[in-house]
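First comes the structure, then the notes that go with it.
Yeah, one chain of the complex is gone here, protein chain that is, but the others are all in their spots.
Chain nomenclature is as follows: A and B, assigned in order of appearance, with residue numbering initiated at 1 for each chain independently.
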Amino acid sequence: MTVDVFREFRIRDYHERLRKKELSVGELLEAFLGRIQNVDTQIRAFLSLNEEARAQARELQENVPEGVFPPLWGIPIAIKDNICTENLPTTCGSRILENFVAPYDATVIEKLKKAGAIILGKTNMDEFAMGSSTENSAFGPTRNPFDLRRVPGGSSGGSAAALAALEAPLALGSDTGGSVRQPASFCGVVGLRPTYGRVSRYGLVSFASSLDQIGPMARNVEDCITLFEVISGSDDRDSTCAPYPPFSRQDIPPEREIRKMKVGVPREYFASGVDEAIVKKVQEILDLLEREGLECVEVSLPHTDCALEAYYIVAPAEASSNLARYDGVLYGLRGEGSTLQEMYFQTRTRGFGKEVKRRIILGTYSLSSGYYDDYYLKGMKVRTLVRRDFEEALEMCHFLITPVSPCFPFFLGERTASPYQMYLADVFTIPSAMAGIPGISMNCGYVDGLPVGLQILSGPFKEGWLFGLALFLEKALSLVSPFPRLPERS
Amino acid sequence: MGKKISLEEMKKVAQLSKLQFTEEELLRFFQDVNEIVAHFEKLDQLNLKEVSPTSHISWSQPPMHSDDPAEWRGEEKVFRQAPTVVERYFIVPKVVEKEER
Partner (left out) sequence: MAEFYVTIGLEVHCQLLTKSKMFCRCGTDYIGKAPNTLVCPVCMGLPGSLPVLNTRALELAIKTALALRCEILSQVVFHRKNYFYPDLPKGYQISQYNFPIGINGEVKFFSQGVQKSVRIKRVHVEEDAGKLVHEGPGLPPNSSGVDFNRCGIPLVEIVTEPDLHSPEEARDYLVMLRSMVRYIGASDGNMEEGSLRCDANISVSPSLQELGTKVEVKNMNSFRSVFRALCYEIERQRTILEKGGTVIQETRHWDEREGVTVAARGKEEAEDYRYFPDPDLLPISIEKEQLQEIEKTLPELPLERKERFMMEYELTEGEAGVLTQEKDTADFFEACLKEFHKPRLICNWMLTEVLKNLNELNIAISESKVTPEALVELIRMVDKKEISGTIAKGILEEMFATGGRVREIIARKGISFITSERELEKIAREAIEKNPQSVADYLSGKEKALHFLIGQVMKMTRGQADPEMVKNLLLKELSSGE
């Protein structure tokens, strides 16, 4: 029994076939393992594969549940390599953790296992989640399945590419300034950045603690919802995790309610600097929504252009502290050194890549004595202004709709010369992350074969609304053959 | 703010972060970081006097744990991949400064 990964790509479809015993868990798994074998040498989405996957599939198959299946039963999932998985490496795309195997599972991994999911493997990423193209990985870049010369976005580029290349039906990524939404957009898949605190960070290797969130990624909105239901919810091992129960699809308003809602269009996101073809595509969506009865109003988020700078003060500062633990003492790479100081310097100099070092320098500087007020404190104050912008705008509408990225997926090597140019790729995803509000990225069309991502933002804990509008749009757009055919290895 | 970081300051920061650079690398970093810092000047145009800083995104009182101990017992897995472990101690080059705590 085989699976045509091009035609059947919903959990719902797989569960139906599994229930009818038309398909076994092992066969479902093989479809993806086979696909990985065929295309991953070109894509390089995966850094490691789960050797136990087949055995786990067999075990699941031997214990088919009576009645309702646990939500992800038998479903393979790809995990970004900064989420701790026991018995599988967690490298964070870095040499300094190249051989690190976490001695514990992240909370989200425990939840996935309980829901019956099978981990396929760990996906490639920008080192320590710092980047927007996955070119900062110490193990080589991942390529965009839509055009192998282009980047898949970052930092969750491996997860997004795996989905687009049909190597996995589900994936987990992490979003600090856009690292789930932007690669989702570049690869034509769905990615959610939850409200800050909605998903436990226990087991997510920290980059910027006040911004990091684990996000569900999938090839369609419904599967993203299912995955989000499984991973969200309170955790007493994470002080920043909100004490609320997991998300439930009961919170998604029906279509008729969605039609009555108001959409805000922030003018700052359509100013110059955004590729015209992208603006046009997003405008088409807004026109569609108006035709369907939703009201679209122009709003303003006046501090949008300061958010990027504030982010590049706050995030590297937190990162510089979060990355101090990589010192060669307990785990990871240890540099040669006959003295303690030599060991520290060798470990960190050899172990970290350029972008990580840049951000550590920037972050350490922002926090250092004499500069704290001018940099870190200022960054935190601007964050307050950015938050207020969203609070005020969202009083006038239910959603904000924007492009995810000001540009199409660029070519590998195109932006590596200038860090700041690379940072600009996240200009539309950073502000909402600073405010802690949720945002979803979904495909809204193609231009010259390259996907365009649409970003929908809403207020804290309004993921239900986001999913509601996303489902609505997905249906209305009914995009055909969304995934590229890749030359398979013979 | 937005003022360039001097080479001296960069060297100091590199020391604090335990990062070593060759002269050439340092110069490259110096240029890259200052390019970014130059953009921070934008923030000087804002009036931040009455604005309180956001240090955390918090929706309620955080979870806390009650004072009853629980064992983890996973340290063998950590020993297995530690750079050097002898008699259950993690070994590092001799710490010269006797910072008795």
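In this section, contacts are C-beta pairs under 8 Å (C-beta built on N, C-alpha and C of every residue); 3 or more make two chains touch, one makes a residue touch a chain.
Just so it is clear, the model here is predicted, and its values are computed rather than measured.
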item: Candidates A:Lys80, A:Arg150, A:Arg181 or A:Arg201 - the one touching the absent chain; value: A:Arg201
item: Selected from A:Gln182, A:Thr195, A:Thr240 or A:Gln455 as touching the chain missing from the view; value: A:Thr240
item: Those residues of chain A which, in the complete complex, touch the missing chain; value: 83-84, 90, 92, 97, 100, 102-104, 106, 201-206, 208-210, 236-240, 317-318, 321, 323-327, 329-331, 338, 340, 344, 364, 367-369, 372, 376
item: Residues in chain B touching the chain absent from view; value: 15-16, 18, 55-56, 58, 61-72, 74-75, 78-79, 84, 86-101
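In the analysis below, only the chains that are shown with their structure count from here on.
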item: For the chain A and chain B complex, residues of the former touching the latter; value: 99-101, 103-104, 196-197, 210, 234-236, 238-243, 303, 305-306, 308-310, 312-313, 320, 324, 327-331, 334, 337-349, 352, 357-358, 360-362, 364-365, 368, 374-375, 377-385, 387, 418-420, 423, 436, 460
item: Residues on chain B engaged by chain A in the complex (per definition of touch); value: 1, 5, 9-10, 12-14, 16-21, 29, 32-33, 35-37, 39-40, 42-43, 46, 48, 51-60, 62-65, 74, 77-78, 81-84, 90, 92-96
